[in-house]
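Here the complex is missing a single protein chain, while all its other protein chains stay put.
Chains here go by letter, A, B and C, matching the order in which they are written, and residues are numbered from 1 within each.
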Amino acid sequence: MSGITSYFRNIYEGVTTVLYGMRVTMKYLKSPAITLQYPMEKMVMFERFRGLLHNRAEDCIGCGQCVRACPVDCFTMVIQKAGKDEDLGLTRDGTAKKLHLYQFDIDTLKCMWCNLCTEVCPTECLLMTGEYEVSSYQRDGWHLRFAIEEPPPGFDMEEARLKQNRITNPVTYAGAADPKSLVIPEGSARPLSGAAEFDWMASRQAQVAAKGAKAHEAKPAPEPKPVSESKPAPPESKPAPPEAEPAGE
Amino acid sequence: MDPAHIAERLKTKFGDAVTEVRLDVPDPHAMIAPAHVAEIGLYLRDDPDLDFKSLMCLSGVDYGDRLGVAYHLHSLTHRHRFCYKADLSREPGAARLPSVVGVWPAADWHEREAYDLVGIVFEGHPDLRRILLPDDWEGHPLRKDYQFPREWHGIPI
Amino acid sequence: MSELHTEEMVLNMGPQHPSTHGVLRLQLVTDGEVVREAEPHIGYLHRCAEKIGENVNYVQFVPYTDRMDYLAGMNCNYAFAHAVEQLTDLKVPERAEYIRILVLELNRLASHLVAFGTYGLDIGAFTPFFYAFRERERILDLFEELCGARLTYNYVRIGGVMADLTPGWLGKTKNFIDYFEPKIREYDELLSYNKIFIKRTAQVGVLPADLAIAYGVTGPNLRGSGVKWDLRKEEPYSIYDRFDFDVPVGKGEMGILGDCWDRYMVRIREMRESVKIIRQAMDGIPAEGPVVAEEIGKSVKTKAGELYTRVENPRGEMGFWVVSSGKDTPIRCKVRAPSFCNMSVFKEISRGAMIADLIAIVGSLDIVLGEIDR
Partner (left out) sequence: MQTWIDNLTGGPPTSPLVYLTFMLGACVSTLGFIAVLALFLIWLERKVAGHMQSRLGPMQVGGWHGWAQSIADGFKLFLKEDITPASADRLLFKLAPYIVFAGSFTAFVVIPWSQRMVIADMNIGIFYVLAITSLVVVGILMAGWASNNKWSLFGAMRGVAQIVSYELPAALSLVAVVMWVGSLKLTDIVGSQAGWFWNWHVFRGFPFFTIGALIYYISALAETNRVPFDIPEAESELVAGYHTEYTGIRFAMFFLAEYANMFLVSAIAAVAYFGGWYTGIPYLDFIPGPIVLVVKALALVFVMMWLRWTLPRLRVDQLMALCWKYMIPIAFFNLIGIGILMLITGRA
């Protein structure tokens, strides 16, 4: 007898549980979708978002802490001590610069976006931008150059580069013992928008202001967030020019 | 039971096979002569007061001057932990010790990994092959004197 | 019939296959639809994490732990941070402990959601996957607000966390939890108690408790076999002893104790427990305070010594065996990955299963290849 009851119970359970499931899917068929139509609508990145690295070279004192903090050695940095009577000026926060910065390159292909370098930066000149559209068809061009000073004639860049850049991690940097691999082919560097002043906070606010920007949790738009402790103070409520979109250059 | 008592029992049971007991370190453990790891493991597993049915971790290590294998055990019934280790010579071909797969099947993949990465040979392992690296890989990468290959099958790294 | 000759067929499942949850290769010997032997081959995702661990310092190794169990980066961060803290006797500030609990349990939710969704996908139901990811996206949004990344967080650091909570984060988390809790019931209706799903998973891939213990299986897979073992309860680390939660175990409701359905259901029930912990942690979190231990500078130096520590990750016991000589770089950093041990039992429980069952078993073990291969 139990065989027959379980036979019909199987049928009953089969039919009812299918109907339960169909009720759930029907419920969502009627409720609105959560899709963000990506290229047309863009998410507003959070203030702490870890996007493409950017260095404001004029504020960089060349201390090299970022280079030491990087687990994957994606920085290439060449510095030279300034002469006694040379005045290199001040950074934005008033620190006197004492080193010439001839090269400050970030190999984005190696970057693991861990944020360790920006946390140690004393002048907050190295920061992670809100730029996240970093896919491209070729590997070239992702070797970002930030230095604005030219080395004086007679300065051996090649030698300084090899001397000053410690190879800490042979696994991730196995091929780097070959000095040629540090030479960047001419024209491959991908400069960021007007490298000197890249105000990502403003561009982010422009995204907020732009129509169709869909915020997280289906809110219309997030209120400008208070300043975080690890990032420089953004210029609050700066009128965002419409052309401040960072994407696509 | 705390590690001191367990080590004491091991000493009375196996005598000289327990070469040293270190209790004032972060991870109290007993040092075992390599030849005895399997029989001590069997005792630890089957003694009803110890009942170490579970091998948490088996690790091979290269200290630079010697190799080592660490066995971390715990018991689900008595809720205690114990660790015993064996030191091995770095001489070529000398890093051999009995396998504990027969004691804890969990050791199977752990021993293969230790063989693969540190180059310790576990005698009596049913299937001691490389596990993480390709079968034709040369050398054992977690050795301190490991040379990074410049190429693999003609592919520059 | 004796002259009827049939041959067994050797079949490679993977490394590129939709249901091996990554680059796992299963070498199958099949007799028709029945699998005689299934031998897993791993290592396709080996990235020498342990070797890297010997070459970078403790602070720099934390981002690498993200890439082990990439579905539960926070938990892996925490497992390593916990190991180093134990080895250095660091005292983590109270607020940081609470923040850690919040992100750990949220990440456990996210991880179990993926397990639930992909398991549905393995069994053939598409929609649960999208529902699970819809919810997971909101958790990732919360994490992104907190640390700027959605997958590789590097948020739980040695001695604390990367940064304090953002204003309003707790409110958003509460909103999410309130939204999420009723969804679990929907998952049950849609998948867990569906007759076809039960047919496919009950009495399949039975893992008896003694076999599970012998093979070092941990986490929901061990609990699915009816063993009440959760490190959060048994060896309370961090501040887990302050929270009230249950440890769900498999009971063999739909078939045999330790079958795929039990393992699956443990995860669904654990989501409810995680929600409970998150609620309690949100109530108990101190209003303010430091989030990083004071002793932490730019690099961390441990005491010389060796220590094995373990924590309960979404997939089981994540252990770190750190051998330190007192410098800022370890001599050896062995990772005892839960999926690695959970996968080693696969060969035992897959004998005689059908090909479709094999997929159900792999899915129910909930492996992450990043962690198996490291």
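The definition used in the following text is that contacts are C-beta pairs under 8 Å (C-beta built on N, C-alpha and C of every residue); 3 or more make two chains touch, one makes a residue touch a chain.
Quick caveat: nothing in here was measured; it's all calculated off a predicted structure.
Peer 1: In the intact complex, which of the depicted chains does the undisplayed chain touch?
Peer 2: For the complete complex, the undisplayed chain touches A, C.
Peer 1: Could you tell me which of C:70, C:130 or C:237 touches the chain that is not displayed?
Peer 2: C:130
Peer 1: Using the definition of touch stated at the top, determine which of C:194, C:238, C:274 or C:350 touches the missing chain.
Peer 2: Considering the complete complex, C:194 is the one touching the chain left out.
Peer 1: When the complex is taken as a whole, what residues of chain A touch the one chain not shown?
Peer 2: 10-11, 18, 21-22, 24-26, 28-29, 31, 33-35, 37
Peer 1: Touching the hidden chain in the full complex, which residues of chain C are there? Just list them.
Peer 2: So the residues of chain C touching the missing chain come out as 9, 11, 17-19, 33, 120-127, 130-131, 134, 190-191, 194, 196-197, 199-200, 354-357, 359.
As a working rule, only the chains that are shown with their structure count from here on.
Peer 1: Distance from the CA centroid of chain A to that of chain C, rounded to the nearest Å?
Peer 2: Measuring from centre to centre gives 28 Å for this pair.
Peer 1: Counting only Cα atoms for the centres, state how far chain A is from chain B in Å.
Peer 2: Whole-Å distance between the two chain centres: 43.
Peer 1: Could you please state the distance in Å, as a whole number, between where the Cα atoms of chain B are centred and where those of chain C are centred?
Peer 2: Spacing between the chain centres: roughly 25 Å.
Peer 1: Where in chain C do residues touch two or more other chains at once?
Peer 2: In chain C, 48, 51 touch at least two other chains.
Peer 1: For chain B, jot down the residues that touch at least 2 other chains.
Peer 2: As it turns out, chain B has no residue touching two or more other chains.
Peer 1: Hey, which residues of chain C end up touching chain B in the complex?
Peer 2: 42-43, 46, 48, 50-51, 54, 86-87, 210, 213-216, 227, 229, 234, 303, 305-308, 310, 317, 319, 321, 323, 331-332, 334, 336, 340-341, 343-345, 348, 373-374
Peer 1: How about chain A: which of its residues touch chain C in the complex?
Peer 2: So the residues of chain A touching chain C come out as 10, 13-14, 17-18, 20-21, 23-25, 28, 34, 46-50, 65, 69-71, 112-116, 119-120, 128, 168-172, 216-217, 225-226, 228-230.
Peer 1: Hey, which residues of chain C end up touching chain A in the complex?
Peer 2: Listed in rising order, the residues of chain C that touch chain A are 48, 51-52, 55-56, 59-64, 127, 131, 134, 137-138, 141, 144-149, 152, 154, 162-164, 166-167, 172, 175, 186, 189-191, 193-196, 298.
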